[in-house]
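Structure first, commentary second.
Partial complex: the chains shown occupy the same locations as in the complete assembly.
Letters are used for the chains, namely A and B, taken in the order the chains are written, and counting of residues starts over at 1 for each.
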Amino acid sequence: MYTLGKKLRFSLFGKSHGPCVGCVLEGVPQGTPIDMESLAHDMALRKPSKGIGTDRVEADKVDVICGIEDGKADGNAIILEIANGNVDDSKYLPFEETPRPGHADLPALLALPKFDIRGGGQFSGRLTAAIVAAGGIARQMLAAKGIVIGSFCRSIGNVEDCDERGIEDAKRSEGFPTRACTPELDAMMSDCIMAARKDMDSVGGVVECIVTGLPIGFGGIWFDSLDAELAHAVFGIPACKGVEFGKGFDITRMRGSESNDAYRMKDGRIVTKTNNMGGVVGGMSDGADLVFRAAFKPTPSIGAKQETVDLKTCEDAELEIKGRHDPCIAPRAASVVEAVTALVLADQMERGL
Amino acid sequence: MYTLGKKLRFSLFGKSHGPCVGCVLEGVPQGTPIDMESLAHDMALRKPSKGIGTDRVEADKVDVICGIEDGKADGNAIILEIANGNVDDSKYLPFEETPRPGHADLPALLALPKFDIRGGGQFSGRLTAAIVAAGGIARQMLAAKGIVIGSFCRSIGNVEDCDERGIEDAKRSEGFPTRACTPELDAMMSDCIMAARKDMDSVGGVVECIVTGLPIGFGGIWFDSLDAELAHAVFGIPACKGVEFGKGFDITRMRGSESNDAYRMKDGRIVTKTNNMGGVVGGMSDGADLVFRAAFKPTPSIGAKQETVDLKTCEDAELEIKGRHDPCIAPRAASVVEAVTALVLADQMERGL
């Protein structure tokens, strides 16, 4: 299984074309209330939206195998399973010979003996359904301590949201298919996606995640630090190519006198005057909102003809991918970013970091 | 201890003002040759350079406590210790009351009971000496399999190296104090740092790391993936604010037809026509050079007066930091980036990923 966390330990299992995908979540304290309706809300946000998303929609009902009783964690491991709908496996067979550029096909076929490519096997984005389910439980653990997670699309293709955004904007984005913060941006981002779809092409996007309510000192040191563990989890999401906190790469062009977030007292609390650090210094929260961005590449599955190689003949080849795909994964990725963030933060909370 | 890796397991210990910093490295196969001179070369690259670096220089001699005999790993845990020179602890005492902006001081003081702030305690960049020492061993394990790691400064402040660079450029940068790839860039970057120093200020920079020789399929899936584990380790380095692979954040503005790296046969080997992915797809190597960048913020310790709060009186306060600091950490960070990269890759190699 693919695992995350030390005390709140998440493990992912299943394959795209098996009977189900699922996960094990260990370390949820006995008695933790778990609201399955809130979980269903999280699952719904991961579903493709009409128009800009793939036509294929799964039910994504979360089955509890063990660990939850009468709406509460019973202190043992929680196991969740999500049944796989009927997938047309035949479409994947050509990729065994002519791997899709930008996909895991080539390394998987060369590194894993007898790799079962149908549906993308254990690499399939389908497994993120189980991440979102477990993340929903972690989110509820955090909410009970006043820690709230939100996200939105900072950009889609070349459409960028240039305003400063807070947790309310992020929450409002749940109402827009593109996870934009305003109707205007939603329309522009949607147009950008539809234009790519029309060209049988795809675009990328940047998801921004905001966390409020972390106490000063939340997090750890060195390889246990807040940003290191978050980056590990976020890069674990397929298609992620970059992660930055606060001003991120732009901070390198600032001077220290400008980038350092000065401390001030305000209403008896220590606050930062700016938030260039994205709420994290030395691996721990400085009390400001935690802010980071994740870059998602354009969906590699596109309808246009592509250059690849034939693994049997060892010659150059061409490939045309048929089937239904999201022309932009960022809006759906937002809910997965929130889910892994919840898993990491709840683990750190349980570890007492 | 702060640990990294599963099979090749690195653990960091010590404090800035204790007798030594050090590390435990478990899982180095018995009989692995370890060249202590090559290790000393790695240690030297981490030292501050005259002029652009801090005036304080440590000997950084690596003592082998156990695990290496007759120039070879004996199959048991390797323990390395590096003595701490004489640090003037008195300079750190004011920070217990007026924490330095941009530093770990505030969260550390509030989260850790009786945190010993002298020298930065367990947060001190001093501990990266032990990372570089262990990384040197990992680097030698990789080199034996034809895997070579290099790095250079892609930018310092607003001076950016805009050319495409390869492993030879990275290796050549070892000859320049700023870790630039050319004398011209070195001069410009050096000027940028010296200008900040003159203003009692600091600047940031971007380190680019290049790895050659990874076979197609090297790496793992989900949270074991090459990029996720590397990002975890690199964000574990103090002052890192961003990590991106290949085109990184810029890839989000491309279309899939452009960003996908097409495969071609060349001299009987599969190669990619471009390297937008930075050599990693689906968490595994696609055979192209692994390329990633890490953003390092301006050194937070600056001579100029800064706004902070007084933790005793709970009032606004001002702070002036005295003492010697690097006005730009990026050139020294490069060797730490290489070291954690070596540790992650050697661990994945040993795990058979």
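Here is the rule we use: contacts are C-beta pairs under 8 Å (C-beta built on N, C-alpha and C of every residue); 3 or more make two chains touch, one makes a residue touch a chain.
Note that the structure is predicted; figures quoted are calculated from it, not measured.
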Full complex stoichiometry in copies [only 2 chains shown in place]: 4
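In the analysis below, only the chains that are shown with their structure count from here on.
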Geometric centre distance via CA averages, subunit B-subunit A, whole Å: 26
Contact footprint of subunit B on subunit A as seen in their complex: 2-4, 12, 99, 101-108, 110-112, 122-123, 127, 155, 157-158, 196, 199, 201-206, 216-219, 221-225, 227-236, 238, 240-249, 251-265, 268, 270, 272-273, 277-278, 281-286, 293, 295-302, 304, 306-309, 314-316, 330
